[in-house]
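Shown here: the complex without one of its protein chains, the others still in place.
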Amino acid sequence: MKEYLGILIIILLSSLVAILIVGISYFLGERKPKKVKLLPYECGMTTIGPSRRRISVKYYIFAMLFLIFDIEVLFMYPWAVITKDLKLFGFVEMFIFIVILLIGYFYVWRKGALEWE
Amino acid sequence: MMDDLSLVMPEVVLCGFGLLLLLIEAFLGEKSKSLLGILTLIAASSALFFVLRLSRLNGEAFFGLYSLDPLASLIKGLILVILVLITVASIRYVERENAIAGEYYPLLIFSTLGMMIMVSTTNLLTIFIGVELMSISVYVLCGMFRENVRSAEASLKYFLLGAFASAFLVYGISLLYGSTGSLDIRAYSEAISAGNYSSVLMLGVALITVGFAFKIALVPFHMWTPDVYEGAPTSVTAFMAAGVKTAAFVTFLRIFYTAFLPVIKDWGGVLWLIAVITMSYANLTALVQENIKRMLAYSSIAHAGYILVAFVTGERSLSSSIIYYLFAYAFMNIGAFTCVMLMERKGEENLDIDSYAGLSGKHPLLSLCLSIFLLSLTGVPPLAGFMAKFYVFSTAIKAGYVWLAIIGVLNSVVAAYYYLRVIMYMYFKEPVKEIGEIDLSSPYFLVVFICIFFLLYLGIFPRDLTLLAEGAVSVFF
Partner (left out) sequence: MVEHSYNLYLLLSAILFTIGAIGVITRRNGIIVFMCIELMLNAANLAFISATGIQKALEGMIFVFFVMTVAAAEAAVGLAIFVMIFRLKGTISVDEMNLLKG
């Protein structure tokens, strides 16, 4: 259990600091409530329309494509670590891998999945 | 490196063609469909050529992740023949049903590639990749009729249950890895013979069994089968019934007969029960089906049960009967489903058994062909279906599972009722409704005749294939 003691101390200290900062400003600060001040804070802009709209299917298509191409990069990490040991063999293998990905990319492109309209 | 590549030439060729077809489809669009079909045939036959050329070789490639042996070569040959037959049957079907997109052929190739990968390895990582490549392609193939709600539903059901089964498979593999530290199935057989019967290992074996039971549709993991077989385009149904089942069963066989043979002996009771339930439930449910695709779906579950009868025995030397059964089963099913493809037409699907009534009057050749396939499914000599059942049940008797064989034979008798009912409808019943023009073009009949040829050949000269199958299962020793 000893190794967790540090974490406990950090939790206690950080909560203490947080309570102190909020508490001091709560007790010492002056409050003048106004309508604008009481609005929920959303990145500084007033909200337009309801927030629970149905999202266009186009986003899903982009999300799917992003997911696929993004996850393929995963295989490059272990490859990059030992790429020097693998010499030409590893280079050629990764080249083939990327060519296959590129074919997929060309397919998606030609099919018009990258057009927004 | 070059040696490794020369061993995987069939897969490389198939993969290259698949990618090429994808590009051709994207750049040429709709008008390239018939070209794609022909290119798929070229791809399959060149891959078959390399499989035949490598068929005498034994070897491992890519650090033991891939292995080539007689079993792998034999089954790869069968899978490629299935691809050829399905492609030939699809050429007219895809044209007729405009709804099918051009991605159909590349997806067929990729799922065949997945099957080939999964049957020729002893490493669970490669098996997993193969299973997923096959399954994901088939999920999409099932939903190929994009405007058809039934097809979409079939796709969704297959996807959710298939992914569920994959999760079981992966978790099982992770437990096996956790208890032995290896992903090679040969290491498990060493671990088990060294007395490692830890609960983690056993749970892993059980989960892998569940995963594969989903893929090959054994009761109680069969719920998706009738729905998916009915909703999917018929050519895809034939592909699933023949190809997916063959590949999954061979992989299942390889995993168990290489690594977990003692486990089969210990769990004999459970597997025995699954075999009996699978056969009986599927046959009894098939009796009341009115849709021929659903009936054939239940029949395919029942056939998985018959194969399991031989599997349960756990006799390595007798497992060639399983290989024989898979060959016969593939040709019978492709043939029967091709006849169904002929009967159903765009717009109105003549899928209920009533529409087969009185078919022999108008289309004697078609009725004769369908009857041959149904008789083979029943198990009537001299067709291959009979020899297959004979081998499987005699395996059970030789291994001392007499009751299992008796239940199997009784089940075949029950099954005869629903197969013969269709034949009876075709020959002895007046037509109930007008079925209209049937597209009797030659590609369909080419497939049908090839299937009939193989059924007769395998049924009359079973020795040729049994010798090959015995050579193939020698890899388990």
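Miscellaneous remarks
So that you can tell them apart, the chains are marked A and B in the order they are listed, and the count of residues begins at 1 in each.
In this section, contacts are C-beta pairs under 8 Å (C-beta built on N, C-alpha and C of every residue); 3 or more make two chains touch, one makes a residue touch a chain.
Predicted, not measured: the structure shown is a model, and the values here were computed from it.
Per the touch definition above, the residue from B:19, B:113, B:154 or B:323 contacting the chain not shown is B:154. Of B:14, B:83, B:117 or B:140, it is B:140 that touches the chain left out of the display. Contact with the chain that does not appear here is found for just one residue of B:17, B:93 or B:128, B:128.
Along chain A, the points of touch with the absent chain fall at residues 57, 60, 63-65, 67-68, 70-72, 74-75, 78. Remark: the residues of chain B touching the chain excluded from display are 125, 128-129, 132, 136, 139-140, 143, 146-147, 149-150, 152-157, 159-160, 163-164, 166-168, 170-171, 173-175, 177-178, 181-183, 200, 226-227, 230-231, 285, 289-291, 294.
Rule of thumb we're sticking to: only the chains that are shown with their structure count from here on.
The geometric centre of chain A is 42 Å away from that of chain B, both derived from CA atoms.
On the chain A side of its complex with chain B, the touching residues are 89, 100, 103-104, 106-107, 110-111. The residues of chain B lying in touch with chain A in their complex are 1, 19, 22-23, 25-27.
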